[in-house]
Every structure is written in structure tokens, then in C-alpha cells.
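All protein chains of the complex are present and in place, except for one that has been dropped.
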Amino acid sequence: MSGEEETYLRLDKRRRRLYLLLIIPMVLVAIYSISVSLYEFSFDEAMDIIVRHFRGEIKDTYKDFLLDNLIFEGTFPRAVGGVLVGAILAIGGVMMQAIVRNPLADSYTTGISSGALFGVTLYLALDFSLLGHMGNLAVISNALLFSLVPCAIMIVFSVFRKTTPTMMVLVGIATMYVFSAATMLIKYNAENDVIQQIYDWSLGSLAKVTWDNVPYLLISFLIIMIVGLLIAKRIDVLTAGDNCATTMGVNPSLLRIGCLILVSVCTAIAVSFSGTIGFVGLIIPHLSRLIVGTKTSLLIPCSAVMGGLLLIGADSIARVCGSSSLPVGVLTAIIGTPVFLFFLLKTKNSSW
Amino acid sequence: MLVQINNLGFSYTDVPILKNINLEFSEPGLIAILGPNGVGKSTLIHCMNRILKPTEGTVTINGKDVQEYHLKELALIQGYVPCMSVESFPMSVVDAVLLGRHPHSNWKSTREDLEIAYDMLRAVGVEDLAMRPFNKLSAGQHQKVMLARGLAQQTEILLLDEPTANLDVKHQLEVTRMLRDFAHEKNILVIMICHDLNIAAKYADEVIMLKDGMVFATGTADEVITDENVSSVYNVNCHIVEDEGRPHVILRDPDGTECRAD
Partner (left out) sequence: MTDKQSFVDDYIHSTKLKLFFILMMGVLSVFCIFLSLSTEAAGLTFDQCVRYVLDFFQGITYDRGTPDYYYSKYMIDYKAPRVVFAVLAGAGLAVAGVAMQSVMNNPLADPYTTGLSSGACFGVALGTCFGFIMGSQNAFESVVFSFIFSLIPTTILLMIAPKAKISPSTLILAGVAISYLFNAMTTLLLVTTDSGTLAQVYQWQVGTISGIPWSNVELTAVIVVIGSIIIWMLSRSLNVLSLGDSSALSLGLDPEALRVACLMVISFLVAVIVGSAGILGFVGLMAPHIVRLLVGSDNRFVIPMAIMFSACFLLVCDVASLIMSPLGAIPIGTVVSMIGAPIFLLLIIRRNSNVW
């Protein structure tokens, strides 16, 4: 048998190397995206400014100042934020699909997206901010806190009922509908420009990501990545079925709730800065599986890279076309749908 | 009734499952189809009832190709009970059996339909479950109800895919004997896929053994179920003993080459 063992280990290493290759395009696209903007400047100029900024050689001219500002307050944090948000959403998708045993789950299946939208609508339409903030901070804090409500509901549920995967999905969806209904009610009586703002937010955009936000995103990303890798083996065991998992020493309900909290908190943080950008968490895990197979410890880093790549790529494309930037959420939906359909129709096995 | 299978072949894309199947059934009775897993028993049945279209050859019933029958016409002549079914709505057992009357009746279920349904439920022994919800039964009870549904269709030909798979020994014997008696009394051709050599040997009028997608042997039970045939088709050694005029298979340990635990 040792010959087969060797082959298995070799395959494993090869797969690992495969996704590492993807880091290169991701970084390249991210760097390229720094130079994409409404205002015309070229890639070389962007690189020049960056280098000079770090050397402290920014001149006092209008052009230098403008470019410096645009890049360092605009596109650079946007690029970093985009990569981080994409990674968080993708990892969330991997974990949710595993614990719910359904190929169509993603981090929003818990109801986060509608909770966040509700919070944002509350502020924009009714000026109600849970923590008493104002302006953009209110939007962010409301989005964050309300997006955690569905997670809390799920936890309460788990006290009364065993958390089966189906139960989680359905409760998440039901919560989503309840919040959508409440949001609709508030929106109906709001003024037109408020409605427009709410719609804008719901489509998701990386435009408002600033350097202040990046540390939070970075921490969320690190948490979800590291914890995810630590419990990756247990998540793998979970896919064998609850009964099997129990005999292998894993408590399925506890693991599910734990992952739910982890994914909810980290995704909520990401969503509160960027709005609900859909399809990333849904399709990236499937694409990753094609490259690295089904081991969660490989899927998580691969998805992180691919998620970052997809989001920053979509964002760059969105900025390039359309005179007012096309919302990223629409682009991910358009790219994501054919991919999603492809995977949906490929589903043959009864495990789903 | 006359069922002829002429040069039947079926392949999924390039993988041939069935080749050169030639069979003819002209007498009512209980026919058992035996063979190892994956040999194509279900595929053969599916080619007979239009779930699959054969890639070569034809299946004719009473002289007409099965593919040319109108679906409703065919449903009056040939019934089918799958080995597993999918239901998600709570319906009562009686309603599930009444569905078998669909090709016959019009809008309402007549008194006659109800009486037939009751008779079939009694024949399989589950008439006391009649008003229970169908999806709350045990696997064995479920299977019996599905069989009752197939019988309620009252067709000349009945195709059954492992009808006793989930039943305990006593019920396996009872159901198979009931099927044989039904076949003789009502002049029905019952073709069933079976995994249990002994049950097939005990009750079947004719036995067909498939190997590698082709007909390996046909005939009566003692003609077909011999130690050479069993060893050739199943790769298992056995000893045949005669009991009440029928062969009985006593199994030996399988060949030592397949599994090892190191």
C-alpha cells in the first residue's frame, strides 16, 4: 500500500502548489486596480507616486497632491479592502457549505445580508442609530449590529431544537424574509433620494473603504483564516454525516454553532464596510474545489486567494465601464450566475 | 400476452451495459431475474417500460414495439414498481394505492377502485395501515404499500425491482409466494429482480441469470441454479441441495483472493 500512499501525498503537494500560483495574479490585479480610477492617470504614474510617497518625495504641485490623495486615500485602501473582503466572503462560503452540507449555501445564508440592510435602512430612513452615531459610522455600526441578529436567532433556536443543516438553512432563509419585509415597510414611506441611497448600499461597493476600516478587515480576515485552518480537520469530519462525526469525537451541533458565529461575525464586519456583495461566497468554494479538491485545509487558503482575486477584478472592471461606477454587486451577480448555474446543474449526487 | 425482447442492447454513451439480450415470455407466471450488482437487471427492466430507450434491438408487447405504444395504453398492460421512491407530501396509504388506478379511472375514484385498493392492501398484509400517512411507515411497510399500488394497476405484466429488499425473512417468503399465486390465478406475468437465490429458487416458475450484460442461462429453477452457474456468475462457491423439488443453495466461503486486511 505504501506506493499508493506516496502517490496520494504527492498529489496533495501538487495541489497545494497549484493555488499558490494564483496569489501572483491576485497581487497583480490588485496593484493594477490601484491605477483604475475615474480620473485619468496611467499605471506608471501610479507606481511612481507610490514609490515617491514612501520615500517622502511628494512635491507640492497640484497634480502630485491630487494623485497622492486619490491613490492613498482612495484606490490603495480600496484595493487592500477589496482583497480582504473577497477573502472573508469566500472563506465564509467554504465553511457554510461544509457545515450545512449544501452546495448552495454561502455566508449570507444565515440571514446576515438582510439584517444588515435592515439596519442601514433604519438609519437612512428613520435616523435611528443603535449606538447613537452619525453619518457613515452610523451606517456601519447599524449594519454590523443588525446583521448579527439572525445569528443570535439561530443560537436561540439551537437551544430548543437540534441544529440540523436543513434547519439552519431554513431558519436563515425565514429570518431573511422577515427582515426583508420589515425593510420594505420602512422603505415604502421613505423619500426618493433615501430610497436611492438604500438601493446603492444594497448592491455593495468598495468605494467607501478607507484606511481606518482596513485594520478591522485585516483582523477579521486573520481570525477567520487562522481559526478556519485550525478546525479544518473537524469540518472535514462533519461532511461524513452527524452520526459518523459523533463517533469520531466531533460534536456536530457545537461545531456548527461555533462556525456560524465565526462566519457571521467576520462576514458582518466585512459587509458593514462594503455592503452585501453577493455570489462571491457561493461560487468561489466550487471553483476552488476544482483546483485543490475537497480538503478544507486546502480549500480555505485557496478560496481566500480566489475570492480576493474575483472581488478586486470585478471591482476594477466595474470602475472601468460605466461613467458612474457600476456597482460591484451587479457585476459579481452577472459573472457569478452562469458559474452558479453550471454547478447547480452538475449536482448529481444525493448527498445534497 | 406475448413479450419479446429481440437483440436488446443498451449503453450509456460508450459504456455498454446490456448486449444481445433475447428473451421471450408467453405464459403467465413468476419470473426471477438474478445476477450480480451492476450487471444490468434494472437497466433491462427500464428498457421494457420506457424509462430508457434501448440503443439496439426492440422490446415488443403483443407484437407492438413498446416505444410505439401510447403511454396510457402501455400503462393498462404493463405496471412497474421501483425499488425506491421519492415522496414528500403526506398522503394516506389508501390514496397512495389508489394512484395505481390512475390509468383506469376518470375523475373520481369509484367504489370499485376502493374495493380493489382494499383487496391489494389485504393481499400484502397492510390493510390496517390504510389511513396512516404514507411517509411515516417503516421501510418494509412502505415497500409493501408500493407493491399494493403496482398490483392495483391490474395489468397483464408487472415489473418489480427488488420488491422484497426491505422485508424480513417471513415477509419475503409471504410476499413472494403471494406474487406467484397472483400470477397463476390472475394470469399475470410477474417479472421480478431478485437478490436472494433461495427465494427465487423456491417460488419462481422461470429463472433468468445475467452475466456481463448478457443472458447467461434461462430455464426452470433447478436447470439454472446449479453450482457451476452460481460459481461462474457470482464468483461464489456453493453446494446445491434439493428440497421439496426445488434447489436450495448452501453457500461456501468466497475465494480467498479478494480481500485482505493488512
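Note that the chains are named A and B in the order they appear, and that numbering of residues resets to 1 at the start of each chain.
One rule holds in what follows: a contact is a pair of C-beta atoms (placed from the backbone, for glycine too) under 8 Å apart; a residue touches a chain by one contact, two chains touch by 3 or more.
Small disclaimer: the values here were computed from a predicted structure and weren't measured.
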Residue in contact with the excluded chain [from B:Asn7, B:Gln67, B:Ser85 or B:Asn187]: B:Ser85
Sole residue of A:Asn189, A:Thr247 or A:Thr294 that reaches the chain not shown, by the stated touch rule: A:Asn189
Per the touch definition above, residue among B:Met1, B:Leu114 or B:Val236 touching the missing chain: B:Leu114
Touching the absent chain when the full complex is considered, from B:Asn7, B:Asn135 or B:Asn187: B:Asn135
Absent-chain interface as seen on subunit B, which is shown: 46, 49-51, 71-76, 78-82, 85-92, 94-96, 99-100, 102-103, 107, 111, 114-115, 118-119, 127, 130-131, 135, 153, 159
Footprint left on subunit A by the chain that the document does not show: 102-105, 109, 161, 164-167, 169-171, 173-178, 180-182, 184-185, 187-189, 192-193, 195-196, 199-200, 202-203, 278-279, 282, 326-327, 329-330, 333-334, 336-337, 340-341, 344-345, 347-350, 352
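Rule of thumb we're sticking to: only the chains that are shown with their structure count from here on.
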Distance between the centres, which are taken as Cα means, of subunit B and subunit A, whole angstrom: 52
